[in-house]
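All protein chains of the complex are present and in place, except for one that has been dropped.
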Amino acid sequence: MSKKKGMPSGSLVHVGEQKMKDTEITIMDFDEDHFEEKKVKDVKECKRYKDKTTTTWINIDGLHDIEKIEELGKFYGLHPLLMEDILNTYKRPKYEEFEDHLFLVLKMVYRDKKNGQIIKEQVSVVIGENFVLTFQEKSGDVFDPIRNRIKKEGSRIRSNKADFLAYTLIDAVVDNYFVVLEEFGERIENIESELIDNPEQETLYKIHNTKRDMITLRKSVWPLREVINGFLREDSHLIRDDTRIYLRDIYDHTIQVVDTIETNRDILSGLLDLYLSSISNRMNEVMKVLTIIATIFIPLTFVAGIYGMNFDPDASPLNMPELDWYLGYPITLFGMLIIAVVMVIYFRRKKWL
Amino acid sequence: MSKKKGMPSGSLVHVGEQKMKDTEITIMDFDEDHFEEKKVKDVKECKRYKDKTTTTWINIDGLHDIEKIEELGKFYGLHPLLMEDILNTYKRPKYEEFEDHLFLVLKMVYRDKKNGQIIKEQVSVVIGENFVLTFQEKSGDVFDPIRNRIKKEGSRIRSNKADFLAYTLIDAVVDNYFVVLEEFGERIENIESELIDNPEQETLYKIHNTKRDMITLRKSVWPLREVINGFLREDSHLIRDDTRIYLRDIYDHTIQVVDTIETNRDILSGLLDLYLSSISNRMNEVMKVLTIIATIFIPLTFVAGIYGMNFDPDASPLNMPELDWYLGYPITLFGMLIIAVVMVIYFRRKKWL
Amino acid sequence: MSKKKGMPSGSLVHVGEQKMKDTEITIMDFDEDHFEEKKVKDVKECKRYKDKTTTTWINIDGLHDIEKIEELGKFYGLHPLLMEDILNTYKRPKYEEFEDHLFLVLKMVYRDKKNGQIIKEQVSVVIGENFVLTFQEKSGDVFDPIRNRIKKEGSRIRSNKADFLAYTLIDAVVDNYFVVLEEFGERIENIESELIDNPEQETLYKIHNTKRDMITLRKSVWPLREVINGFLREDSHLIRDDTRIYLRDIYDHTIQVVDTIETNRDILSGLLDLYLSSISNRMNEVMKVLTIIATIFIPLTFVAGIYGMNFDPDASPLNMPELDWYLGYPITLFGMLIIAVVMVIYFRRKKWL
Amino acid sequence: MSKKKGMPSGSLVHVGEQKMKDTEITIMDFDEDHFEEKKVKDVKECKRYKDKTTTTWINIDGLHDIEKIEELGKFYGLHPLLMEDILNTYKRPKYEEFEDHLFLVLKMVYRDKKNGQIIKEQVSVVIGENFVLTFQEKSGDVFDPIRNRIKKEGSRIRSNKADFLAYTLIDAVVDNYFVVLEEFGERIENIESELIDNPEQETLYKIHNTKRDMITLRKSVWPLREVINGFLREDSHLIRDDTRIYLRDIYDHTIQVVDTIETNRDILSGLLDLYLSSISNRMNEVMKVLTIIATIFIPLTFVAGIYGMNFDPDASPLNMPELDWYLGYPITLFGMLIIAVVMVIYFRRKKWL
Partner (left out) sequence: MSKKKGMPSGSLVHVGEQKMKDTEITIMDFDEDHFEEKKVKDVKECKRYKDKTTTTWINIDGLHDIEKIEELGKFYGLHPLLMEDILNTYKRPKYEEFEDHLFLVLKMVYRDKKNGQIIKEQVSVVIGENFVLTFQEKSGDVFDPIRNRIKKEGSRIRSNKADFLAYTLIDAVVDNYFVVLEEFGERIENIESELIDNPEQETLYKIHNTKRDMITLRKSVWPLREVINGFLREDSHLIRDDTRIYLRDIYDHTIQVVDTIETNRDILSGLLDLYLSSISNRMNEVMKVLTIIATIFIPLTFVAGIYGMNFDPDASPLNMPELDWYLGYPITLFGMLIIAVVMVIYFRRKKWL
């Protein structure tokens, strides 16, 4: 963020790490009867789709090649501030309405097929009359099933306009939150059973990390509520009434995601409490054993110490006469036993044993 | 949830575990004078009730037979997204209005008569002009008293329309929350008395589990407020004014349920604090005993250790002359007694004893 | 609550424990010039007051005699749901408006004169054009001063209508919250001084119980805000403008009660923290004494142990020659003293002493 | 509060402790050219100022002389409920509008010049067309600078009306919150440095008390926001537009006071956490020393104990032959040294030393 400090607003700077080598542009152009897909290198190739009545989806992977993106933006008449938001990958999810296009920033969260890691990536969506532009940080996304559906003749996307395509994209993003949340649900259950079986320092770190993940996820999803609500309530001609009912459905999903995150946070707080109590319970148990062993043997050892003193019985009949008694040793041992037994009974009474 | 990932919205997939073998359809058709009940296997049999002026309640148990449910849905003109919601048993309670029917998703919570377990099940309710459709995950529900009342001639349900029937169903669902909450109330009281008598690790788990149950229950009930409020404020011709006053009553009940859940959570937090304090209090007590025994006997044992040293009195008159004193042993014992008594007095003063 | 499960709404069932033997009905009828009071057994006797222009206050103590209450309700045209609310003593405070009467449920909290216990009782108030009905769980209430004022000719109640009488009753209920809160205030102060002087396990339970009482009281008072606000904003002809200014005053009082409860909860949380810290501070102190005694004497005892070993000086000149030294014993004792002094100084430095 | 229980509302009873002997009435009457000040004993003397066009400020110190206050109230046409609020010194800050006067209850918090204590006192302000009445619990207040400004010819107060005078009084009250908050800020800083240098039980009480003071102060200031907001938005002819801009300024100040109180509470919570962690850290340190000393010397003492046993070497060659070895003693001492060194190294590794 700090490298943009002091620049005029609307300055196009890529904020975030470069995640792929070359910017890839994929064009999908379709209507009910027709379908065309191609990967292009030159932005100019996009231009001939602009005035066609077909729906065009232009997907850009990689945001570091500012020139290309600027060219595309100018061509579609995007506002400089909008362009700036696309390039800043630390943007909060947002929704903004312009005269002839709508703009959304979303956070896409999904599990990478290759290495199983959870990936968070920003997707910016521009929705126009007959086009949808999507800007991603890197190739690989959650849109493959949509691409397949577009290819399939007769699918609902093919017979609808750009607004429905945009809905489908947002839906795919939101659906993946559920998938990720399912995984977190499992992780939390694992932590819980670990907690009850054998709480370790490691368990604490797991709770902490999952809590942090929840905070981060929440930061991505929470503003989405307003975003989709804004989008839904938009009085723009770009959104048709048929699509609106579908948007309402996404809104419901978003609420449910937020709900689940909040519930998870509550549960994690409960688990932390449980962890702390388990630890202090265990310590208690350890302490009790120490106390019992120590309190039983300390007085006994003292008694043994007494009769280990070297007072000279010859010097005086008062000096440890017990040592010469006939039953001195057995009585002493028996006395010690009595002391030990009394203590054990006392501890039993106190419920320490 | 993850198995729906990537499918177009409105795809009918059963999300949730299959809880019974066959889907059962029960039709109850009635008006003031007439009553008919039958279990059918074929959805087609429902069709002839559609245009009758009588009120028809079609209850479907079991959601895995998608074909049947889809057929029924198409017949009654239900929106694909609504159908999708019915089949997804992880839905948040919701309310949606369509042109000629209203749609509610509820969470039914009740104690199973057979095994006494608390069961949570999703119920979707579709309310039309002269019909009510209810979709449940499995047979067995909280609606038996309503069925009996429908059978009884002259009951208020018989003389009312579909909207009143729907109200009665929702009312039964909400009433069962109270029953379940009563049980939780008892459970909390048991935990409390256990806490004061003899707090165990087990008590901690009980608090934790009840807290978790409260979080889950809250997740089911909290959205119900908005659901019933939305339903209540609905300007639909499907809800008559007479019924509205009854809906207001349910709304009150829902508020009271939410209130009780919040109160229970507060109390459980208090119990957790109490548990932790009791544990640390007990530890304190144990520590005090250890400290007192140890601090009294450690110096005494030291003294005994001194006179157990083998310095040779013959080598020098300075080497342990006490051993040869006439009163050496009694004086030593008396000195030890003094030390012990002083310490006990000191601890008494400090209020440690 | 569970015994009402499955009954049609509007079923009249007494929910709650029966607190007195017979239902008692007391009628007070008055206007500026006239006053009449009588206890009746038969509900029919109430009927002749209905069409009089005087104000009639009918107070019913005891809710278990459903027939009587139903008869009275029917006579005054009360809605079945309203009747149900009256009989359910676990109702949340609520306000409802009907065409020709207003309905309020309140929680009366007061200290019983006989045994000094704090009693919580539900009062339902129905306000009509020229009558006020109050339903209580048992005889004994906070309304005696009002009864006296009604008896006194020239009092403001006598010269006003039913709405003012209702206001006076609500005011009495709210005023008693202050009285009860004052007691809680004193209790909290006692706990606080106990905490500083001598915190016990008992103190913890006191904090916990007072906290719980606050939660319960809050549950009774919190909804009262909306109740009185609703009542105040009511556009009903049953409330005259003169009375409205008095209702505004009650509203202020309710806010103040809620405020005080919240403050008390904050203070009690603070006290719990204080308790826990005091306990852990004390434990610290105990631990320090143990540590100091033990760490000073353990090394000394070790030294004594060394010279208590029985190595045979005769077998080798290297075996414990110290035992035969002329100054062996004094040097050893002096060495021990040095060790002890060094340790004490070290602990002083560390501020443990 | 409890002494008012059961009295009709509007009953004039002084609630609170009597803080001065006689009620003192001070009249200041002024306009741009004219100024008059006098202390009167008889309320009747106030009357002649009522119809003058000059602005009159009547200040009453001491609320126990109900007759005087009632006389004054009746003379100025104050509502009985308003009078009741003036006399109840436990009132929450409030604002109420009447037809020809406005009424405010404020809490004045200031440091007494004589003994440096912080004093909390209730001030009720009644604002009319050409008069301001202020009712205080005792003499001594924060208004002296205002009195001086009134006396000074040409000051803004002199050239304005009663609404500006009222503004000035409220402003003085709010300004003093800042002064008191500054002191609390210093107190918090002292606690913080004490915490880091040397946390004591005493520090805990300081944190607790300051927290409590914050809760109390918050209770006085929080409702003030609504009070001043209500006063500001008032559409009354009694407040001129010029004054409104000044009221907006006070509103800002109130927000800032509330803000600071909240920040202080957050900081104090942080300090409590810090205290608890410091205490548990210290305990840790103490425990570590105990553990290290004990764990090093306990095994050594055991070894010494072994060789202090009196098994008879003469009875059997297996009985403690080490005692007769030539190097028995040095080897034993050396072995002990090795044990100690190994343990120290182990503890170093574990970072316990």
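Chains here go by letter, A, B, C and D, matching the order in which they are written, and residues are numbered from 1 within each.
Everything that follows uses one rule, which is that a residue touches a chain if its C-beta (ideal position, glycine included) is under 8 Å from a C-beta of that chain, and two chains touch if they have at least 3 such contacts.
It should be emphasised that the depicted structure is a prediction, and the values quoted were computed from it without experimental measurement.
Novice: Could you tell me which displayed chains border the chain that was left out of the figure?
Specialist: The undisplayed chain, in the complete complex, is in contact with A, D.
Novice: Consider the whole complex, including the chain that is not shown, and state which of D:215, D:232 or D:294 touches that chain.
Specialist: Once the missing chain is taken into account, the touching residue is D:294.
Novice: From the list D:26, D:139, D:155 or D:201, pick the residue that touches the absent chain.
Specialist: Only one listed residue reaches the unshown chain, and that is D:155.
Novice: Which one, A:66, A:258 or A:294, makes contact with the chain that was left out?
Specialist: Checking the options A:66, A:258 or A:294, the one contacting the hidden chain is A:294.
Novice: So one chain is hidden, and I want to know which residue out of D:175, D:200, D:234 or D:324 touches that hidden chain in the complete assembly.
Specialist: Considering all chains, including the one not shown, the answer is D:175.
Novice: Even though one chain is hidden, which residues of subunit A still touch it in the full complex?
Specialist: Contact residues on subunit A toward the absent chain are 1-2, 4-10, 79, 81, 91-92, 94, 96, 198, 201, 204-205, 208, 211-212, 215-216, 219, 223, 272, 275-276, 279-280, 282-283, 286-287, 289-290, 293-294, 297-298, 300-301, 304-305, 307-310, 313, 320, 322-330, 332-333.
Novice: Name every residue on subunit D in touch with the hidden partner chain.
Specialist: 142, 144-146, 149, 155-157, 168, 171-172, 175-176, 178-179, 181-182, 196, 245-246, 248-249, 252, 255-256, 259, 263, 266-267, 270, 273-274, 277-278, 280-281, 283-284, 287-288, 290-291, 294-295, 298-299, 301-302, 305-306, 308-312, 315-316, 318-320, 350-352
Note that only the chains that are shown with their structure count from here on.
Novice: Quickly list, by label, the chains bordering both subunit A and subunit D.
Specialist: Touching subunit A and subunit D alike: no chains returned.
Novice: Between subunit A and subunit C, tell me the centre distance in angstrom, where each centre is the average of that chain's C-alpha atoms.
Specialist: 41
Novice: Starting from the mean Cα coordinates of subunit A and subunit B, work out the distance between those two points in Å.
Specialist: Their C-alpha centroids are separated by 25 Å.
Novice: Give me the residue numbers in subunit A that touch at least two other chains, ranges are fine.
Specialist: 308
Novice: For this structure, give each pair of chains that are touching.
Specialist: The set of touching chain pairs is A-B, B-C, C-D.
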